[in-house]
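Here's the structure we're looking at; comments come further down.
Omission of a single protein chain aside, the complex is shown with its protein chains in their original locations.
Moving on, here comes chain A:
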């Protein structure tokens, strides 16, 4: 099973290298990978049927509990088969759709990377690998949406999708960490027994919130849905695969996966029902007004995802059964419709429904596939969609007091969806064939076979639902509800309320199809509301955020040295002051201090005066000279306190500095006061405060005992090891000889710099 997951990633790495070399015209062989994965998982199917699940675990990072725990139960199996099965068809389809495309190898690489991540996602039992694979699907989706990277709209949509799903991913991580914290477990399958513990915990609400945000962003639920229509900029195989059949269902998968763990609580059911219901109705109504085939399909996909969230929110076993069946129903018919749309787009060059018609005359097999899908979409017997829709109505009708309002919402959605399906699946193929499409002909079988296969499956599963019942659907429902399933999938239930509702749905939907003709006019009426759509609001927020951050940056990174200094110093001063005045009792031990002699006091006074002169003098010469006085006073202090080497160094260096200053003094600008009084007072206060704090700090530090260990070592070994009597010198040239050498190098570099600057003659163009 690990191989099945890893092979996709390996394939993604290898394919760009080999595809160019092969020079083979057809890239059909690439479909062998998903096909073999599909067959492999199909072979495990009986085992799932008998045991309920298969578990395989590989150690990855055991120290932090991140392991490749793969857990294959009914739910995972449903998704795995969808991913690899539809993957196979999409791979085949792509070989014709993007035939000869310059970056076809890259495209396959992204596709297989996505497939592998998606497989990893639905197989992961470990909460952290779940997160990793979740993010990988977002990333590969980003690449696929932005595949036409020379189109700006394409890049923008890719970024939007990545931003929305990426944020969702972070919420998923938060939810997973929360769950891991509450349960102390990393395996999802082990958590369901702790369901009550989790629901009693304070963090339950937060976990739910984060999990919902993750699922809603990924599965394009209101108000995060807008990235999905944008993602339709991707090539059609991508829209088929990622944005209708698999990736967007990852959020659904997540909710279903955690139903046994977190579900059956009003905090779980309520939000899911509300958000699901809003999404399904909102998107279904939106789908009515679209002209672009892919736009219609995008909104109807969002609506279908809303139905799924809604069903999981209902949470009854009937609803979960309906969800399980509907996942499959929707994947089959929506993938077909997308593939058909791709063919239409590829052959005619337009996706505008109002211009399409009569294509049956030129591409009949495609028309048949579309018709079968539209029938299944509409829930007309004997399609699989009919089974699915019945189950949905059965689920809503079983909701007690809320049965009727919920059922009516479901009916509205289904009517609109039926309309959308007819518009996408039937309208382009019936009626009069426009003149300019006369010359069209049927594309190769690699293109029309995949939708045809899917279309036939739509009907086949409707006629013979027992094919799926015990093998696939029952393990899913058993896993979700934790009880032995007790149901039979049937096409015909006899004359009852549900059948009546079906008839109403189909009747009103068909009527709507004949009444409502899509046109620019209608579309413009809907776009008028765009100002208050969630997409515009998010764009507003993001541009507001950009303004805020640029203002923030401009405030702090203003380019003026003194404001940087002021910020840093005020911060340090406040921190220090707070600490000093709250936590530390000031204490000065005068007993250990040395006495003040007269000449020392005089030196210090001279120094203080010199400092003040340096600061307040109006003349450069005075300032520089005072600075020299400060330096010479330093020499004296060093001399008094047993540091003759320092005194000598300070003396020579200070002399040099003053000389240097004086030498260049006449080349320097006038020594003006540039700032006003207010600034000076402000700076003065700040520097005084900082100086005072440093003084206090120094006094406090002096109370600490000094470790003499290092000095002791040098004192004892300077002569014995270094053969020198002046310990400071021995340290510098012997013990720390290398440091000194580097220091000399630094000085040499500085000297070269000075020399260079002095000797540099600017070319006349560089002079102002």
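Keep this in mind: contacts are C-beta pairs under 8 Å (C-beta built on N, C-alpha and C of every residue); 3 or more make two chains touch, one makes a residue touch a chain; residues count from 1.
Rule of thumb we're sticking to: contacts and distances are computed from a predicted model.
Enquirer: The complex lacks one chain in this depiction; which UniProt name from "Na+/H+ antiporter subunit C", "2-oxoglutarate ferredoxin oxidoreductase subunit beta", "Anti-sigma regulatory factor" or "Carbohydrate ABC transporter membrane protein 2 (CUT1 family)" does that chain carry?
Expert: "Na+/H+ antiporter subunit C"
Enquirer: List the chain A residues touching the unshown chain?
Expert: Interface with the chain not displayed, on the chain A side: 559-562, 565-566, 569, 588, 590, 593-596, 600-601, 604, 607-608, 611-612, 614-615, 620, 623-624, 627, 630-631, 634, 637-638, 640-646, 649-650, 653, 656-657, 660-661, 664, 667-669, 671-672, 674-675, 683-684, 686-688, 690-692, 694-695, 698-699, 701-702, 706, 708, 710-711, 714-720, 725-728, 731-732, 736, 739-740, 743, 746-747, 750-751, 753-754, 757-758, 760, 762, 766-768.
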